[in-house]
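There's a structure below that I have some questions on.
What you see is the complex with one protein chain gone and the rest in place.
Moving on, here comes subunit A:
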Amino acid sequence: MGKKNKDEGPNANNVVNKDIMQRLNFMYQASVYLSGVLPIPPAPAPQKRQKRTRKMTVHDLSKSYVNSMKVVANKTMVKMHVPSLDPAVKRTLCNGCNIVLVPGSTASVRVKSSRHHGHIMVYRCGSCDSTRRIPAPPTLAEGDSAPSTSTHPDEAPPPVDEPYKPYKHKPRPRPRPRQPPLFARDAGHVVLRGNDKLPDRDPDLGDGIYIT
């Protein structure tokens, strides 16, 4: 890994693999177009003693575009032990059938509660019925430090001579707020538009592409 001059900052002209990025972008958008251009036909009832002759549809095409998008990303952007697609993009793809999960169109979104994370977003794919569970724990506000473990000072120990009380279960500890994942966090990322740098985005609004 060659060292780069840090003072220059990122520049749109020397983004590595720019043409590959553009290709991935195109394939993603083509896949979204084809997955939404016709309604998903209902699955035909399975019939016995009949040869299955399923024809390829535009939905299968859209899946095959995403499939080859994954292959392109894996083959070209070689980083060691790092999944090559950006996690923000990867989270919008179905693991079962490679369709792009668009909430309301190809996926239904439900929020479920979870003991560990507080909440979990469940994306159910409309075509293959598989689910993608994305934990959505309470997030720390920007600049907050890690929460202190004991916010309430311990009260005085209970007096010894107390009437017998039935044992009560302690309430479960609530999930602690934590920082959002690295790709959704303001960790020194720079957004480039054309050749100039964009100002930092509003952390409250986001830019609308993350499923977090």
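Assume contacts are C-beta pairs under 8 Å (C-beta built on N, C-alpha and C of every residue); 3 or more make two chains touch, one makes a residue touch a chain; residues count from 1.
One rule holds for everything that comes next: contacts and distances are computed from a predicted model.
J.: Using the UniProt record as the reference, specify the protein name of the hidden chain from among "Dolichol phosphate-mannose biosynthesis regulatory protein", "S1 motif domain-containing protein", "Ribonuclease P protein subunit" or "Eukaryotic translation initiation factor 3 subunit H".
T.: "Ribonuclease P protein subunit"
J.: For subunit A, which residues touch the unseen chain?
T.: For subunit A, the residues touching the absent chain are 12, 19-20, 22-23, 25-27, 29-30, 33-34, 37-38, 51-58, 60-61, 63-65, 67-69, 71-72, 75-76, 95-98, 128, 191-194, 198.
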